[in-house]
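Heads up, the thing below is written out as structure tokens.
One protein chain omitted, others in place.
Moving on, here comes subunit A:
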């Protein structure tokens, strides 16, 4: 039952991910075509979600911006997942001074209020999508490194790992053939549950003007631009926020259903 629900949610998510890529083809207007004649028009038949202060179609811009908003977050999660797992495995399996040093480093990183560090890094590097993504990587990698390390420490003394070692398996073989698959499922679950956080952080950075730059279409930036027209054109904030909200809900619900399904099979809770 729970497994079925998780499968359904995953399929919906998959369809959504495809839609975010092809969605721009269904845009009724050119998302970058401004026409001052049509500035700040309320939703109507011609512009279903209204137009912004430059007369650009909000619906088209939401569809266009979906790719950046969603895939930049997915990219960040993919990077922190790989980097964190690698560091965690090295620290956990290697042990010794390297382990000590790496863990001390994660402690220092975690001593910063995470979003503040991201703002400062993005601010120092200068605004832009690449820099914002980099700052989010710095903000999120520690969770994965620590989790991977603790999972490796648990596995390290399992009989089958010891058996592999006694049989003369090479270190690389043990790490990638035996340990990595063992820690993958809880790590992946954490990553899925984290995507919505990263989407929100990314939107927060773009809202502050540290992410994608104008005139690019991106949800956080659209909301930020709409702020000045709060009194006259509230739809400029409402619709991109709604898109963001629904996306985050979708990832959250999927993540939760996945966790429930894994727990039912007796996987370790993360």
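General remarks:
By our rule, contacts are C-beta pairs under 8 Å (C-beta built on N, C-alpha and C of every residue); 3 or more make two chains touch, one makes a residue touch a chain; residues count from 1.
Methods note: contacts and distances are computed from a predicted model.
Entry comment: the absent subunit's protein name, as recorded by UniProt, is "Nickel import system permease protein NikB", drawn from "SGNH/GDSL hydrolase family protein", "Acetolactate synthase", "Nickel import system permease protein NikB" or "Electron transfer flavoprotein small subunit". When you scan A:66, A:208 or A:262 for touch with the missing chain, the hit is A:208. For the chain missing from the display, the contacting residue among A:16, A:32, A:71 or A:115 is A:115, taking the whole complex into account. Contact residues of subunit A toward the unshown chain are 104-105, 107-109, 111-117, 119-121, 123-127, 196, 200, 203-204, 207-210, 220, 223-224, 227, 230-231, 234, 237, 241, 244-245, 248-249, 252.
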